[in-house]
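What you see is the complex with one protein chain gone and the rest in place.
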Amino acid sequence: MTTAGGGWTLVASVHENNMYGKCTVGDRWSSEQGRNANRPDGEGTWANRVTFGTAEAATSDDYKNPGYFDIKFPVRFGIGTCKIDNGPAIPIVYDTGNADYTRSLYGPILRPHFEPGFITFRVFNNEKPAMAICSGTKPTVCDPEHFCIGGGGHFPQEAPRQCGDFTSFDWDGYVSAEGYDVSDRCDPQGGRGPGCTVRVPIISRRLCGAEIKEEKQR
Amino acid sequence: MTTAGGGWTLVASVHENNMYGKCTVGDRWSSEQGRNANRPDGEGTWANRVTFGTAEAATSDDYKNPGYFDIKFPVRFGIGTCKIDNGPAIPIVYDTGNADYTRSLYGPILRPHFEPGFITFRVFNNEKPAMAICSGTKPTVCDPEHFCIGGGGHFPQEAPRQCGDFTSFDWDGYVSAEGYDVSDRCDPQGGRGPGCTVRVPIISRRLCGAEIKEEKQR
Partner (left out) sequence: MTTAGGGWTLVASVHENNMYGKCTVGDRWSSEQGRNANRPDGEGTWANRVTFGTAEAATSDDYKNPGYFDIKFPVRFGIGTCKIDNGPAIPIVYDTGNADYTRSLYGPILRPHFEPGFITFRVFNNEKPAMAICSGTKPTVCDPEHFCIGGGGHFPQEAPRQCGDFTSFDWDGYVSAEGYDVSDRCDPQGGRGPGCTVRVPIISRRLCGAEIKEEKQR
């Protein structure tokens, strides 16, 4: 690969092992023990030095290696307001694909919610939870819980419905076609498959010298 | 060891850390978050590339290393029918012990349920869940949940009673002598010991070039 004149390194993957679980075991990038207003950082994975998983299993399990430490960005309920305090939105230099293709990966109802062609870090929604990464998108309104991933441990709206590594991807269910529905974004089996990992194909992103690669399973 | 003209390699162990837990934390070879018809593969451990544990702690914790990947066999609720779709039953070449000894490791009520001297992969029971491995046995009737281990994430009969790494070893309790009871097969303390790991002693099994070694703790 030639992005930015060099290769890329996989430093992390965010795998949703159970779309039906709401901050249960395996939600290492949000909270593994339910939503709790007293745990605004959740597991703290986005900012601490804990590592887990392997590169080989990065699409079957959460993964984080020390290369990720360069990216660390605080993700905590209530430390900011949408959109004023959203983190950086880094433009993507596409090796393959383009912004239109990224947009097509999301269902029609979601497309007015973002500008494609970016990776955005630490965004807030209307109720003040922080999501950690928006893969391929920059939110333009304040409901990023339907397409951004990871976060802290407290998501007040109809709690615990929005708590988990894939936040509220399943707000409209698991098998419909055009709503705030998980099937549009990762799991054609309506959540019954072996879990899902958001990896946008052949998109390279650079921040602080480290990169995250994500791909969408289809 | 001289089985099949060479040594063997430990590629996995299935440790039951809490016989009272029904698909709880530590049931990595079935499901760690309860039984759920929407998660027919459970954790997916039998078919994915996730690894965990260490050889040194293989009798105190679940273990899986990349050598296991050669064995991968689909284990999923409902993808087959007992006994039509059961997986391969591989005859054991004993270095030490024999089929009669293997039979003696199980309680009298279980002995008519199997033929000893085999390791069998991916078997179904009457209600369609898949168990992953029968250690030392080939089931001859359709209740292998009492002596085969591992599986998917959905076990309908009196759910969640049969969900867990050791499936329904405790159907008749933890301390009786001759029923479908865990004490016959792994834990003389009636489930109060430090967990149990099925390892049949000095039995070597070869499938697809990899081997699993299991022993019974006594």
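In this document, chain identifiers A and B correspond to the written order of the chains, with residue numbering beginning at 1 in each.
The rule is short, and it goes like this: a residue touches a chain if its C-beta (ideal position, glycine included) is under 8 Å from a C-beta of that chain, and two chains touch if they have at least 3 such contacts.
Source: prediction; values computed, not measured.
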* Absent-chain contact - pick from A:N36, A:T54, A:N126 or A:Q157 -> A:N36
* Asked: Touching the missing chain, which residues of chain A?
  -> 25, 32-33, 36, 38-41, 43-44, 47-51, 66
* For chain B, residues in touch with the removed chain -> 17-18, 20-21, 24-26, 53-54, 56-57, 60-61, 174, 191-192, 194-195
